[in-house]
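One structure, pasted below without further comment.
One chain of protein is taken out of this complex; the other chains stay put.
The letters A, B and C name the chains in turn, as written, and every chain counts its residues from 1.
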Amino acid sequence: MDTVTLTMKNLPNLYLEADNISPDVFAGKKAQEIAELHVFEGREQFQLGKYFDVSGSPAAAAADTRIVVKGDTTRVKYIGMKMSAGEIMVEGNADMYTGAWMQGGKILVKGNVDAFTGIGMKGGDITIEGDAGNYLGAAYRGDWRGMQGGTIRVKGNAGSDTGYFMNGGEIIIEGDVDVHVATHAEGGRIIIKGNGKSKIGGQMVQGEIIVFGTIDVMMPGFKYIEDVEMEVDGTTANFALYHGDLGERHPKKKGQIMYGKLYQMI
Amino acid sequence: MTKIALNLISGRTIQQGVAMEGGKEKDAYTKACGIIEMDPSDLKKLGAWRSTNVRVTSPHGSVVVKAVEATQGPHPGLAYIPMGPWANSVTDPNTYSTGMPTFKGVPIEIEVAMDEKVLSSVELVQKKCRGEA
Amino acid sequence: MKMSEYLIKNGFVFDPVLGIKGDKADVAVKDGKIVDASDLSSKAKKIDAAGKTVMAAGVDIHAHVAGPKVNVGRNYRPEDKLFKATPKSGIKRMEGGFSVPTTFRTGYNYARMGYGFVMEAAMPPLYARHVHEEIRDTPIIDEGALPVFGNNWFVLEYLKNGEVENTAAYIAWLLRMTRGFGIKNVNPGGTEAWGWGLNCPTVNDPVPYFDITPAQIIRGLIEANEFLGLPHCMHVHGNSLGEPGNYTVTLDTLKQAEGLSPKGSFGRDQVLHHTHLQFHSYGGDSYASKSFESKSKEIMDYVNSVDNITFDMGCVTLDETTTMTADGPFEHHLTELNHLKWANVDVELETAAGVVPYIYSPKTFIAGAQWAIGLELALFAKDMTKVFVTTDHPNAGPFIRYPRVIKWLMSRKARDDVLDNVLKYGDKVRERCFIGEIDRELSLYEIAMMTRAGPAKALGLAHMFGSLKPGLDGDVVVYPFNPETDDDPEKIEQAFSNCSFLLKSGQLVIDNGEIISSGAKRTLWVDAKVDENPQVMRDVEQKFLKYYSVNLGNYEVTGHHFVPNPYVLEVDATQ
Partner (left out) sequence: MSKVIPDVICPFCGTLCDDIEVEVSDDGKTIIDVYNACAIGAEKFMHAQAKDRVTRPRMQQPDGSYKEVSYDEAVEYTAQMLVNAKKPLMYGWSSTSCEAQGVGHDIAEKVGAIVDNTATVCHGSTLIAVQDVGIPSCTLGEIKNRADRIIFWGCNPTHAHPRHQSRYSIYPRGFFTNKGHKNRKMIVVDPRNTDTAKMADIHYQIEQGRDFELLSAFRVALRNEVLPDFVAGIPKEKIYEGAELMKSGRFGVIFFGMGVTQSLSKNHNIDNAIMLTKDLNEFTKFSIMAMRGHYNVTGSGQVLGWQFGFPFCVDLTRGFARYNPGETSSNDLLRRGEVDAIFVLGSDPGAHFPISSVRKLAELPSVAVDPHITPTTEVSKLHVPVAFVGVEVGGNCYRMDNVPIDARKVVDPPEGVLTDEEFLTRVNKRVSELMEVK
């Protein structure tokens, strides 16, 4: 793996739109060419080099390219957007749309990320060591095709609307989540190791939610089925299985009605 | 000093609408919107008469308004400030990434504030912006 | 602007009206009109069309490009615009949207395809202002709009009693109120039934309460149209659109025109135009590949046997798109099938509309069969001036796919490529449809009939559009396509998507492929004069007093801000 290091030197007054920070874009370029890639601050277009020191050089292919982002990047959007291969490591925080529409490769953020992380994600692997904002692994507005595949792991807490319109892949929240989990989900799996609030699984068609902790208010459309023992992300325990959302339509497979599944640890 | 905790919502009233169109700098607007509608049982808990000034405090700010008896009650536990700068001094700016602040369902504390004044909309907003209120 | 002169030199010209089949010729334009080259002064700007194809600008007889349901399609589909925008440049405004483009992109893209006129296919009268505001904000192209009548309470009540003259008087009044062009008739009676969640599946199912059949509505509206002698004919979207086995309903619909002939002075031959016929030519009793089949042959055997019917294709383009129609019950049916977001608007006393996204996936048999049926209808046609290229934009696909449809019509190779390499169930489609057996490849001359001369005549606009005859509007397009040397079907699609030059009303709008002007777009509407009709006026006042939610005084579309540049076609139907 060849590494390119970006170090924030001039903070933007507003926010930076840096969708060019991706192994797919960097691969095969010289440090100078990378520094000349455009970023946007508001309506003004500038060069990446205006804000970042660029060192090291990428490999010829995205898959062999690693990007390390240093400094205060709390106000940088779109890091790793649409990336298909390679790795990005952000040492601090990142703003919105980190790994949005991601197709492959790995993103590691040591700090926090804001809203819309991994929206429309198709594949790859995102790890957030801090907290994640709202609409994690959700769908873009109006789209019924949310997260399709890949894995998102958040070591801290996540905001509201996690896995909105989720169709596939896996989201693991090691902390707590805010309201609305897997709303409109038709597939995929969300593991919450901390506590949930309310509105969990509302309007869910298919898919799985597993909650280790508490749920403030259970949705009325979830019906207790049975207790099951399962191994979940390294923990084996007994869970109460609920089917829902009974207020939603549900497809049939081989005469069997397919429900969304909500497991809560007992 | 007794403090009671209530759940705050805001919204339109016909008096708010009329006063707003009559001019937000006028007293009528303050009379229509610089108030908090409380259930009689909650007024009793607070130990306040009708039409006493109270200080309303939330995690997001604080404002002095006149406490009046609910006109569209009963709604014990729920308090109502007509939409306007008084309500918005304490509403929850959290949009849950939808663009919409949480104007309804804000946990508040209320205490009697006899000798504090209810500011006009313009005074209130100007002072808040200068960090004086 | 209108003083400019142009000479388009040495192009291969195709003009069915003048009978020019690709001969090298010059086309002259002066003061906004086509003229003889001899009428040009020496100052005329020369456009070199050598090695290129020259035609009159295209005319689209049916597309949903402006109005309330189109805007629902825009506003409720942000995902239709994601990563599909073009930044503003030159004189152009920002462009956005794929299946439902913004008004700016709509005008620009029609111009890029060499089109000069588009008919908005369904205007709800109560929403006429909205339709006109969008038309106003659509650059370059001239447009008109067809108000919907087939479920209008006045029409249902008059025609139930066979009152053709009153129907005609009401139509004339409504065309003036809405600045409308002609008579659209969508799912006759079925959309009123939808007011109660019901439908009229065949032409013989009486409308709830009003107790009139779709057949009576269709024939009655033809009679009213010909009583007035309007430029265009009754323009129908028949009952049971999209239903397997619906071809019999379609034949019953077409037969309502039997024995009726056109009146008036606009030179059309037909009294009935059936739109997006593809959606109405299905056999079988389910969408399953063992049942669903093409009935294009049966339909075209009838159409070819009569001379008073025209139709447009409604060709499926195998895209993800947005369906929208005044056929309310159909859209509800569709959302039950694909579970995608459903918008519906029922309009008091007049009509309804529904909108649902739809994916014509090449992976499904049904989309492949629909694609085939649309093309078959054209390929089975005898008289190409009676069949027009459309995709019922955006229902069967976005209008920017017309060049692709033209490619499929002109090239068996291109069709086989879809059957063999694009469709998952190509062989099933060959089994259940006729497409595989058809060798016919249309010529540019026939394409000119289907996209210009034909639709212009059917709309009663042959005196303005569709030909390069001196005296007609200076609407001329030059395509970068050499009919003598270009044989790659892909070249057809490229050339017809991006013309080299476009003159609109004598103004150079596209120069070397670049849009350089927003043109001087006009809104065409029809002002029909009829004898005083106190009864109809009394009925109008009563209905507004009792049942409408707006005052009669606020109904008429007036004012420069709605129709800043009107072109009025006057019709005298006084006796």
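FYI, a residue touches a chain if its C-beta (ideal position, glycine included) is under 8 Å from a C-beta of that chain, and two chains touch if they have at least 3 such contacts.
Source: prediction; values computed, not measured.
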Contacts of the hidden chain among displayed chains: A, B, C
Candidates C:Asp15, C:Glu120 or C:Glu134 - the one touching the absent chain: C:Glu134
Residue among A:Gly28, A:Pro220 or A:Pro251 touching the omitted chain: A:Pro220
Which of C:Phe14, C:Phe104 or C:Tyr170 contacts the chain that the document leaves out: C:Phe104
Of C:Gly19, C:Gly90, C:Gly197 or C:Pro534, the residue in touch with the unshown chain: C:Gly197
Residue of A:Thr73, A:Thr117 or A:Gln203 touching the missing chain in the full complex: A:Gln203
Missing-chain contacts mapped onto chain B: 7, 9, 11-14, 17-18, 20-25, 60-61, 70, 72-75, 78, 80, 83-85, 88-89, 91-93, 95-105, 121-122, 124-126, 128-130
Chain C, residues in touch with the chain not shown (by the definition above): 66, 68, 70-71, 74-78, 80-81, 85-88, 93-97, 100, 102-104, 126-127, 129-130, 133-134, 137, 195-197, 209, 332, 335, 340-349, 352, 355-356, 546-551, 553-554, 558-559, 561-562
Hidden partner chain, residues of chain A it touches: 13-15, 17, 40-44, 96, 115-116, 134-135, 140-142, 144, 165, 179-180, 183-184, 198-199, 202-203, 217-221, 223, 245-248
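Quick note on the criterion: only the chains that are shown with their structure count from here on.
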Category of the chain touch graph - line, ring, star, complete, other: line
Touching two or more other chains - residues of chain A: none
Multi-partner residues of chain B (at least 2 other chains): none
Of all residues in chain A, those that touch chain C in their complex: 140-144, 249
Touch list for chain A against partner chain B, complex: 115-116, 133-135, 159-161, 178-179
Residues of chain B touching chain A in the complex: 96-97
